[in-house]
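What you see is the complex with one protein chain gone and the rest in place.
Chain lettering (A, B, C, D and E) follows the sequence in which the chains are written, and residue indices restart at 1 in each chain.
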Amino acid sequence: MESHSTATVVTFGEAMLRLAAPDHQRLEQAVSFDVTVGGAELNVAAGLSRLGLSTRWISRLPDSPLGRIIRNRAREFGVDVSFLSWDPSARAGLYFLEPGASPRASAVIYDRAGSAFSKLVPDEIDWNAALVDASAFHTSGITPALSDAAATAVRDALAAARAAGIPVSYDLNYRAKLWSEERSRAVQEPLMRNVDILITTEEDTRRVFGITGSDYRDVARKLVDRFGFKVVTITLRGDTSVLRNTWTAIAYADGIDYDDRSYDIEVVDRVGGGDAYASGFLYGWLTGETTGDVARGVRYGNAFSALQQTLPGDLAWVTLAEVEAQLSGAGLRIAR
Amino acid sequence: MESHSTATVVTFGEAMLRLAAPDHQRLEQAVSFDVTVGGAELNVAAGLSRLGLSTRWISRLPDSPLGRIIRNRAREFGVDVSFLSWDPSARAGLYFLEPGASPRASAVIYDRAGSAFSKLVPDEIDWNAALVDASAFHTSGITPALSDAAATAVRDALAAARAAGIPVSYDLNYRAKLWSEERSRAVQEPLMRNVDILITTEEDTRRVFGITGSDYRDVARKLVDRFGFKVVTITLRGDTSVLRNTWTAIAYADGIDYDDRSYDIEVVDRVGGGDAYASGFLYGWLTGETTGDVARGVRYGNAFSALQQTLPGDLAWVTLAEVEAQLSGAGLRIAR
Amino acid sequence: MESHSTATVVTFGEAMLRLAAPDHQRLEQAVSFDVTVGGAELNVAAGLSRLGLSTRWISRLPDSPLGRIIRNRAREFGVDVSFLSWDPSARAGLYFLEPGASPRASAVIYDRAGSAFSKLVPDEIDWNAALVDASAFHTSGITPALSDAAATAVRDALAAARAAGIPVSYDLNYRAKLWSEERSRAVQEPLMRNVDILITTEEDTRRVFGITGSDYRDVARKLVDRFGFKVVTITLRGDTSVLRNTWTAIAYADGIDYDDRSYDIEVVDRVGGGDAYASGFLYGWLTGETTGDVARGVRYGNAFSALQQTLPGDLAWVTLAEVEAQLSGAGLRIAR
Amino acid sequence: MESHSTATVVTFGEAMLRLAAPDHQRLEQAVSFDVTVGGAELNVAAGLSRLGLSTRWISRLPDSPLGRIIRNRAREFGVDVSFLSWDPSARAGLYFLEPGASPRASAVIYDRAGSAFSKLVPDEIDWNAALVDASAFHTSGITPALSDAAATAVRDALAAARAAGIPVSYDLNYRAKLWSEERSRAVQEPLMRNVDILITTEEDTRRVFGITGSDYRDVARKLVDRFGFKVVTITLRGDTSVLRNTWTAIAYADGIDYDDRSYDIEVVDRVGGGDAYASGFLYGWLTGETTGDVARGVRYGNAFSALQQTLPGDLAWVTLAEVEAQLSGAGLRIAR
Amino acid sequence: MESHSTATVVTFGEAMLRLAAPDHQRLEQAVSFDVTVGGAELNVAAGLSRLGLSTRWISRLPDSPLGRIIRNRAREFGVDVSFLSWDPSARAGLYFLEPGASPRASAVIYDRAGSAFSKLVPDEIDWNAALVDASAFHTSGITPALSDAAATAVRDALAAARAAGIPVSYDLNYRAKLWSEERSRAVQEPLMRNVDILITTEEDTRRVFGITGSDYRDVARKLVDRFGFKVVTITLRGDTSVLRNTWTAIAYADGIDYDDRSYDIEVVDRVGGGDAYASGFLYGWLTGETTGDVARGVRYGNAFSALQQTLPGDLAWVTLAEVEAQLSGAGLRIAR
Partner (left out) sequence: MESHSTATVVTFGEAMLRLAAPDHQRLEQAVSFDVTVGGAELNVAAGLSRLGLSTRWISRLPDSPLGRIIRNRAREFGVDVSFLSWDPSARAGLYFLEPGASPRASAVIYDRAGSAFSKLVPDEIDWNAALVDASAFHTSGITPALSDAAATAVRDALAAARAAGIPVSYDLNYRAKLWSEERSRAVQEPLMRNVDILITTEEDTRRVFGITGSDYRDVARKLVDRFGFKVVTITLRGDTSVLRNTWTAIAYADGIDYDDRSYDIEVVDRVGGGDAYASGFLYGWLTGETTGDVARGVRYGNAFSALQQTLPGDLAWVTLAEVEAQLSGAGLRIAR
């Protein structure tokens, strides 16, 4: 159960306290908020740790009970937090979540301005130390949106990883509430040359890079053509309703198209579904008979994500055995 | 955000404490009840206040913590409560709600006999004062069912409104647990001559007035023919299951039929859906380029109602901006 | 409301504390567990009591607050607990429940080893006394799986019932977490000769007796042919998804096939659905114009089970009036 | 554990749903109410059942989920409910509880007018049947306050008990919210001639009978002198603060004074403390070496009451073993 | 019950969402936060509204669900919110509360930097309009600590009130987490010349103005001597323990010393106790036979505060009748 590989996946980004309205209430009517923790790159590290890999999360937190809640959750998932830096006075990033029901979509209110992470100091992180023993590095398009220093840190991290021969995974994760499409493109286009695996959606690709295509595969091919990624993988969520979704993903690598079955999901909480896919994809990609098994990555990513969306919270309380049971055709009957 | 119009929609009726079994439990197995507030005419006033209109609610409450809970909730929604009258000794009306799941329908137990409202004293309300500055008056078929004095008060209110040239809206709202079809008809038929806008369902129309038709439009036309309403609007709920409904409404006015798209609803709480429709309809009808925009009324009514049914409680924690986003084709994706 | 028949249905088996993760959480992430009580044969006794029959539950509990919780729940349902025996030191059986959502199935963790029931002492129960005034005896395939003494007690109970001319109902209820198919068959085959009514599923029949057939009816016929049951009834759950199921049952008796409508269920909690069917079947079978009305049994069983699955917990907080309303075509609309 | 004596203590009175504000909130600010069950005479029956006696509760309930909640709780405590009568249409009595903290006293709002119990029909209860096998009969001054028919039923019950030689216990329980001191006296004075054991407080004695004295003992003596009771027992609560009380009781019988140690109580919920005393007193009085052991009654009453006040709810989730441990000098240390 | 005076008490300051750890948990271990609303000047307005005065609260909120929660709560208490201004993009001020138990003191984490209030624009508020019909103006030392514009607004408000002859009440409320003692003094000393009533503690007086004295009265006299206040009132909390406090206050006006009884409080939530005192003091001071009854102010202030500290939340869910019952010697016994 504790057979973590020795090599470590390193992720970099902010995690926040998540304050969610319970019991299908709207935020405005709630008298209590459920408190959990989330943030794209912590979600990915936590997911990889669940699947059995060694992980390290690079971030910055306030030295307060709220910062400690976030640190504690990372530790609870077995993520190495020894590279966290602590801010004595800044605030904790927060986000408020209001789960929806058709026809009302779920909604997020970010309250992360002025957070400890956003106050990252240039050159604060020694990337060579942070990437020691790394088997992969992962970050997302949220991180460079948070501050200039964060964008610079992402640039430096990618360069350091490339220099060290460490594969880089990047989830495009466009967040309109954080920056404009224009600025998002200007900052991220230069970063892409050091990215090996791009995880994205058709919509984010269009908004950030202005790339559209005749179908998903075409979009993936155009991304590879423009940026030279080793792998592009595109997640596909079908919104049957707010509480019923379909989920699958495709990938394109080395001129080959990959796809997988679609999952019907009774959505308990869709937040973190993309991050769970990233976790599962990286797990599958890293742990096949040879590193770089894209088909395995897509299958593990989809199963892990589908399971993660059936539980509350950003984080994936799922086991490798459960993922593999899905891949072997687990049914819907109660086991007893 | 606080651009309430100066004219005021006045509503009249009882509101109750609502005690609901939580977490899909049955009433009989619950060890706590969720406490909210509801009542058709308060629901309509609160809904109109959410949409930005000035509102006033005429009612009668016990001078007790329970009565104050009801008053507080009205105030929280911005409804003018200065015309409430307070009973020093009567009880608060209650209703117990048990949400269902197919094939078990939701159920309501009324416990409102002897309530402060039911003890309304004849001529207690000075309708000329209560209707000052009114842009419309709204009540429903529940109010005259509660006591003879309440029925008389409805009669007087309608007459006063008609005399003052204030448009009257009336939701037929037949409640079999309060009175028989026969008595309901005997009391309400005379009231109809002072009603401008009738809001009803096909079933209530049949039970109260014995009117049936080849289709919804035909029912609406017959109602106009018999009573001379300016507008008849009929709501149409499709019970795909207890927790999945479709919702739309049609209207008929000045010889013209109006209809609208149907909403697929993942029902969190269907109680108050009709009242939310009434709120939205009145809002649309009152605030178009010219007063009396029936098409706008139907569209705002449907969107407001569909959104209201996705949250717990009778009251519509929805904003005008959200309604208008629905009318502009808002999707089901999370916004972030 | 309290018109219990004088004859008593006696059931025999273990009941446990059930500890369930709330609010769609996984067990691993929960910080509180909902505490209820369940166990196949108590569930059946409680269901029969709800429907108006006199019931008695034979079991064994620890003399501790946890044992008393279980006893209290049985009493709350009106089940006679005067034949319980109390163990001064053994533990209470527990089971942990994790409700699922597609594609993640619900899961049960049994923690019942060493329970007071499993420490049943041979000959502890005086079956002639326990079966006094019995109109039927019911147990299930869970009971003999719990210990050798329990298996012996089942054997003795069935023999005593047969000797006294009391009809015996047996729910096959195969639990892979308790014993192997092989052992299950070896222990239970000899018991079957004293069983009158077998309640089972197609899957359990295959796993325990190795019997398969061209369809459900064929399986039922083969069971009757092999064991000489008076009635075989097979429940049929359709897993549209984890939270949407269809439910029906068929029966075969005296060469006649019986079937019934299918229910669409919005599943709040599927645990206990089979036991509710057993309760409803026995109620219908015992209370027709003449005892032994199989068609009535199937219809009451299906309606009772469909309603029970819409509420949390193993136990059926349902009334006879509600069952009969379903049989008369109750709709999905809220009653008020 | 189930060694109930064969003789049965019969009690008569109303029980209500109790709706309490949780977490030290005031009623007006609560958004949920904790739902339990309480009523003086049910509380006494439940307490006696906990202590091991056979009990029967005579009352009247609505045939509704709310009425069934009350019935279920009585059954859960092992109280015989076969003499309940069911009203098809009346409401359930309710009471709202707001726990206090110094200097704010706890408060109760009764909402019991029109309850099923208050609609008791004269001669509805066959007292000879209801008192079969009774070892004692208990009611309180709340019951005759509820309606004329209830007062008549108390009169008839006391006469029937006296005629049958069954000891009658009566808790004076004056409730100013139900009737005036004058009316309370007029109704109850004639009842007292058939009462054997009077349970009261100094304050209630003064308010109902106008009796005061130089000290508690003097009051008790005057009561015996005026009414000829066999036993008078007076409970003494010291309000150190709302959440810290002292508790003891004295008694006077056959010319002898009885007293007991005082208990320091960290009050979790004081409601039902007097009823718990009555239960414990009757238990001790009935189960000594000879019936009528007043000293034993006082000691069991005080210990049972002190323990009951440390848990939420009217009902006494306490065991005989725990009472006897208190009597043997149990300490405050955790047992493990 | 709704006999608000026509003159209006106007208050000015920020209110925040308050997120508190429930059930005596520490913030770091909580998985949900209780959501209420608080802020010194809203607390005072809400308190005065509870006591029957007309109130208006001047503030600035984000146009978001979180801002609306704060607005809603003010409205629920009957406070006029028509002078609120709305910020389309700023955040809501938050504060996190961790209730303590001896020897661990309660703790507050402010998270209000960047709030809508702190972004107040100079001259945004038309004080002549805001003070129309004002019978008094109240603010506290928290407001000028929030931003330069806020300090300027306080200065302008005090000048406008003085010019209009409106009495000004000022609670010194020193918050070390917001500013230094030095800066607090520099900003506030000039404000004091327009203050009529100063509400403070001995400690705040020392920290802000460097004034100490031989006893409380001496401190009050020195304040009057230095600043020329009409009234100085000093609250005195005795920390017997974290959960048991004593509370009283003294005042000095026109050369006369005032004091009052001390209250023993079982503290449910001490936050807002000082604001409740301010509300009660102003109520008493404004509503005596002649305005300016200091003795009445102190007595109403103490009773209102003592009651407010027995309930959760900053806001005073207390009625005038309850305050007056305390003043008449209400006991600790449950009323029923």
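Everything that follows uses one rule, which is that a contact is a pair of C-beta atoms (placed from the backbone, for glycine too) under 8 Å apart; a residue touches a chain by one contact, two chains touch by 3 or more.
Keep in mind that this is a model prediction, so the values were computed, not measured.
Taking every chain of the complex into account, the absent chain touches A, C, D, E.
Shown as candidates are D:Phe117, D:Tyr263, D:Phe281 or D:Tyr300; the residue that touches the absent chain is D:Tyr263.
Screening C:Thr36, C:Gln188 or C:Thr248 for touch with the missing chain picks out C:Thr36. Of the listed residues C:Leu19, C:Leu172 or C:Ile265, the one in contact with the hidden chain in the full complex is C:Leu19. Not every partner is drawn; the one left out touches chain C at residues 19, 22, 26-28, 30-36, 64-66, 68-69, 72, 91-92, 94, 96, 98, 109, 111, 113-114. On the side of chain A, the interface with the absent chain consists of residues 1-2, 63, 72-73, 75-78, 81-82, 84, 86, using the contact rule stated above.
Residue positions on chain E in contact with the hidden chain: 23-26, 28-29, 100-108, 110, 175-177, 239, 241-243, 270-271, in rising order.
We adopt the following convention: only the chains that are shown with their structure count from here on.
Centre to centre, using the average C-alpha position, chain B and chain C are separated by 45 Å.
The residues of chain B that reach two or more other chains are 22-23, 26, 28, 72, listed in rising order.
If each chain is drawn as a node and touching chains are joined, the picture fits none of the line, ring, star or complete shapes. Working note: touching chain pairs come out as A-B, A-C, A-E, B-C, B-D, B-E, C-D, D-E.
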